[in-house]
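One chain of protein is taken out of this complex; the other chains stay put.
So, chain A:
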């Protein structure tokens, strides 16, 4: 088992963190455009028994 899975990450989360660090290493003029690709506006709402659960993280 790899170290990051032991820390409770899955592969997608792990590669996201790696990608973020690679983007931070870019030259200044490219970094800004690349930093936008880090962000995501998507929000998730969990549902249970036909109703949305408000306290979603």
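By our rule, a contact is a pair of C-beta atoms (placed from the backbone, for glycine too) under 8 Å apart; a residue touches a chain by one contact, two chains touch by 3 or more; residues count from 1.
To be clear about the criterion, contacts and distances are computed from a predicted model.
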Protein that the absent chain corresponds to, by UniProt name, given "NEDD8-activating enzyme E1 catalytic subunit", "Ubiquitin-related modifier 1", "ATP synthase subunit gamma" or "Eukaryotic translation initiation factor 2 subunit beta": "ATP synthase subunit gamma"
Touching residues on chain A - with respect to the absent chain: 1-2, 5, 10-13, 15-16, 37-47, 49-52, 56
